[in-house]
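Pasting in a structure now, in structure tokens, and then I'll have a few things to ask.
Excluded from the complex is one protein chain; the other protein chains are retained at their positions.
Naming follows writing order (A and B), and every chain is counted from residue 1.
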Amino acid sequence: PITQVDLESLEDKPWRKPGADITDYFNYGFDEFSWTSYCLRQDKLRDDYDSNKLMAVCGF
Amino acid sequence: PITQVDLESLEDKPWRKPGADITDYFNYGFDEFSWTSYCLRQDKLRDDYDSNKLMAVCGF
Partner (left out) sequence: LYLHVDPQSRIPPCPNYERGFCKFGPECTKRHIRRTLCELYLAGFCPEGPECEKVHPKWSFSEAIRIRAKGEV
């Protein structure tokens, strides 16, 4: 199931509103930009360094 | 900051022990094999791609 939300699809970004506390939304000191790049990095590295793929490339 | 740990320098490889969860140790779906190849590639790319820069971009 897709449980995680796509930031782009959130029309109003409630953490940007005056008085909002961004840490109510983002943990670990993330903001929407660092969170997005972290997500992309997760996806890219998981894809690029898929061991099965590497093993195939290396001929193991 | 040192962000890459040389696996060879670790005498004890606890993630290999029975019952260990490799994702407690490795992020991004890495295992020993893919992490080593990633580090080797990072070493090669170090001149044009500084992991500290990436850390800065990510806000850490």
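Note that in this section contacts are C-beta pairs under 8 Å (C-beta built on N, C-alpha and C of every residue); 3 or more make two chains touch, one makes a residue touch a chain.
Treat the numbers as computed from the prediction; the structure is a model and nothing was measured.
One chain of the complex is left out; on subunit A, the residues touching it are 1-8, 10, 14-15, 20-21, 23-30, 35, 38-40, 42-43, 45-46.
Across the interface with the omitted chain, subunit B contributes residues 1, 3-5, 7, 10, 14-15, 20-21, 23-30, 35, 38, 51, 55, 58, 60.
FYI, only the chains that are shown with their structure count from here on.
Remark: subunit A and subunit B have CA centroids separated by 19 Å (rounded to whole angstrom). Within the complex formed with subunit B, the residues of subunit A that make contact are 29-31, 33-34, 37-38, 41-42, 45-46, 49-51, 54-55. Interface residues of subunit B facing subunit A in the complex, by the touch rule stated above, are 28-31, 33-35, 37-38, 57-60.
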